[in-house]
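Before I ask anything, let me first share the structure, which is written out below as structure tokens.
Just one protein chain is left out here, and the rest sit where they should.
This part shows subunit A:
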Amino acid sequence: MAEAEGISSGTPTEEMNGAGNLMDFLDEPFPDVGTYEDFHTIDWLREKSRDTDRHRKITSKSKESIWEFIKSLLDAWSGWLVMLLIGLLSGTLAGVIDLAVDWMTDLKEGVCLSALWYSHEQCCWTSNETTFADRDKCPQWQKWAELMTGYTEGAGVYVLNYFLYVMWALFFSFLAVSLVRVFAPYACGSGIPEIKTILSGFIIRGYLGKWTLLIKTVTLVLAVSSGLSLGKEGPLVHVACCCGNLFCSLFSKYSKNEGKRREVLSAAAAAGVSVAFGAPIGGVLFSLEEVSYYFPLKTLWRSFFAALVAAFTLRSINPFGNNRLVLFYVEYHTPWYMAELVPFILLGVFGGLWGTLFIRCNIAWCRRRKTTLLGKYPVLEVIVVTGITAVLAFPNPYTRRSTSELISELFNDCGALESSQLCDYINNPNMTRPVDDIPDRPAGPGVYNALWQLALALVFKIVITIFTFGMKIPSGLFIPSMAVGAIAGRIVGIAVEQMAYHHHDWIIFKNWCRPGADCVTPGLYAMVGAAACLGGVTRMTVSLVVIMFELTGGLEYIVPLMAAAVTSKWVADAFGKEGIYEAHIQLNGYPYLDQDEFTHRTLATDVMRPRRNEPPLAVLTQDSTTVEDVETLIKDTDYNGFPVVVSRESERLIGFVQRRDLILAIKNARQKQDGVVSNSVVYFTEDAPQIPASNPQPLKLRRILNLSPFTVTDHTPMETVVDIFRKLGLRQCLVTRSGRLLGIITKKDVLRHMAHMMNQDPESIMFN
């Protein structure tokens, strides 16, 4: 997105110094002139010009003494220091989350007796009792039923294990939702729609606060461990952005400037995705494509640095052993064939269809949660959904384990050494090939068993994720979508493999598949399916392909991944243009102006306020309004700002003044300056107006006046107006005709107009 142009708005920086004495006798951070109210949009141009002024002041002072020079150097590299800190903290938190999830997920099934803090895999790590047939069993780790009753087989044991599994799941999710409700209600949900809105200029105070960070980290572990069908990638982006916000508050360069802060948050989002997937480049591209609004080139390099530091920190914590970053990192080099593009494209179509279905159903369910009785019982809803998930997930071994492990198993290629049911192929006993080059084999009964269990798991996951995403606990969407795609892909892959084996004399297979050769890799189909479904839901393009190939380490598979991603995006776009995050932004009514073109032929007069039947525009005059008039105006209306004109007769525009600045300035004046009473005249000119000496002292408010508000004429096409709003990040724009002020267009009006043009409900736009 094009960077905001460096147009100075003429607002001087003395307003920052003028507010300094206000901070002295209050402990609470008093609202400063130049800060913004909650749920309002920032003024990008003002932030940019303030940063330029600050930089200019530091540069000019740096020539004075060595100390000033050092301070200017510190200012310059403070950006890099913030990136380093963000990378360190995000990597650490991601490592903590991964380790804790690993342990708590296994806690639902059993416990390690030799060391209570080990998960199943870690517990059996040093044991010598694991056998080839039973790789998971070791005497140190016991299931709950075995611990309590001493038996390992039997119907009673199964029922007891089932019951305890459900109890643990309910316990974890109850803790999660209670913590969210009591300490940080903003910690629920995925976080990416709100972060997108924040990065486009919206203010949500507390959304990236310290309590939100703590609660989101703690409850994310609980939510994922409870077996619900959700992932941790979206919440990790939120966690990383909270870290970014935390470190911004240490440096006044970022804490006082909302525009600069958003640059840091873009980089932090990249670090978040980087630790979630172990994909630094994919993280930067995700931040560029999905999350950020303005992404200058400077941010690109810094995001990459933050993502690298985060990935490196996570790797040194080594949560999964073996120096892997993600649980399902695979590395194969088996080739794929041109004819396989047909099933890959079919998987892409499936991904697109599933994406559309998921978005429609999930939005409908969330809307129901928002408007009906369902929304009044969030805790009960979480508990019921967890109960249903746990009860239905336990019997099927593929849904009983955590989704990441399922994906890892589905991505894995079946060598001679795998012991899972999915790899129960009939091996030729005379085979002497090395492990990497196993030819296609007929499927054994275990594979067919696994196939219909997987089909059931697919249906279950498709249905339950619709109800899980959007609940009042931290919930992400990437892992469930990848799981759905991986299951579908693996089923298709096994089907193609068996068809190639049993019918190798058909024309399609004859060219590329000789009997005794390794033709089809079902694991690759699973990967392509996962990419297709993820692309169908989020409508990611480049970042998806890069993340998937960083996950797998295989440059050979870029073409299948791209084919599937492109197909799923086309199919999904045919039904509806928005991805899941844009759909949630629309559902919540955030003022997010997205990048699509506006192609209708309306003019500025059609959108501006006041309309014909509305009261006239509320304006201030340059030197004839009294303090009392201003206060009445503020009390009677709730506009965010007022234009200042020369006089009510001529209506020539001087400038624009913000409501918040006006309130603060008048409050300040009443307390600090003598002689300012209700009848004092407020003037915005340089020199005081000529008034008799008997009148009370006038109040000069020129310093809060923006002398260069943006204006368009009434015949400007709305296409241009929308472009101006989007590219410059404006909040309001004044409409003039022949130099006279006619009306005002705010961002809310633009959004409502766009919604109206697309036949959506314009009243759903809630915020300014």
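Following the convention adopted for this analysis, contacts are C-beta pairs under 8 Å (C-beta built on N, C-alpha and C of every residue); 3 or more make two chains touch, one makes a residue touch a chain; residues count from 1.
Convention: contacts and distances are computed from a predicted model.
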>> There's a gap in the complex where one chain should be. From "TMEM9 domain family member B", "holo-[acyl-carrier-protein] synthase", "N-acetylglucosamine-6-phosphate deacetylase" or "Embigin", what does UniProt name that chain?
In response: "TMEM9 domain family member B"
>> Just to verify: which one of A:W77, A:W125 or A:W506 makes contact with the chain not shown?
In response: A:W125
> Which of these, A:L300, A:I663 or A:L707, touches the one chain of the complex that we don't see?
Replying inline: A:I663
> Touching the left-out chain: which of A:G79, A:G95 or A:G743?
Replying inline: A:G95
>> For a quick check of understanding: of A:P139, A:G156, A:G206 or A:P395, which residue touches the chain that isn't displayed?
In response: A:G206
> Among A:I317, A:L456 or A:V646, which residue is in touch with the absent chain?
Replying inline: A:I317
>> Give me the subunit A residues in contact with the hidden chain, please.
In response: 23, 25-31, 37, 71, 75, 88-89, 92, 95-96, 99-100, 103, 115, 117-118, 122, 125-128, 130-133, 135, 175, 178-179, 181-186, 188-189, 194, 204, 206, 210-211, 214-215, 218, 221, 246-247, 249-250, 252-253, 316-318, 321-323, 366-367, 369-371, 375, 378, 415-417, 432, 434-435, 470, 472, 587-588, 660, 663, 667, 766
